[in-house]
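Only a single protein chain was left out; the remaining protein chains are all shown in position.
After this line comes chain A, so read on.
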Amino acid sequence: MSAMAPALRVCRGILKELRASIGPTYNKSLAYNYVMDQFRKNKITGERYCRAQQEAHHDSNTYLCLLGSTRTHLALHKLYHAKGECSQESAAAMVGLRLPEQPGGKGWEK
């Protein structure tokens, strides 16, 4: 098992993610209580290499990855893929062009 971030950093990371996704009431949420509980329970162990502790550490890393990447993915989606179609003018403006204008109209309008 290669080096993972220390437990405290993972814990802080998870709480930050919860705060970002749920909002200011995150410290009353179910996830907050469960995560803090788990971290406290696994902190003290009599073994030198405690498998349950290592497993919990890996799981906490996995959960942090899940929360962080869903949030980032959603942000990227909103930024790049969620704007829908834009008008002809803005599509042209994206590459620095303008739509041509013909004074007097094209003849078939109105």
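Brief remarks follow.
In the analysis below, a contact is a pair of C-beta atoms (placed from the backbone, for glycine too) under 8 Å apart; a residue touches a chain by one contact, two chains touch by 3 or more; residues count from 1.
Heads up, the rule we're going with is that contacts and distances are computed from a predicted model.
According to its UniProt record, the chain left out of view corresponds to "ATP synthase mitochondrial F1 complex assembly factor 2" among "AP-4 complex subunit epsilon", "ATP synthase mitochondrial F1 complex assembly factor 2", "AP-1 complex subunit gamma" or "CIB1 protein".
In the complete complex, the residue from A:Met4, A:Met36 or A:Ala92 that touches the missing chain is A:Met4. Interface with the hidden chain, as seen from chain A, comprises residues 1-2, 4, 18, 21-22, 29-31, 34, 41, 46, 52, 54-55, 58-59, 61-63, 65-66, 69-70, 72-74, 76-77, 79-81.
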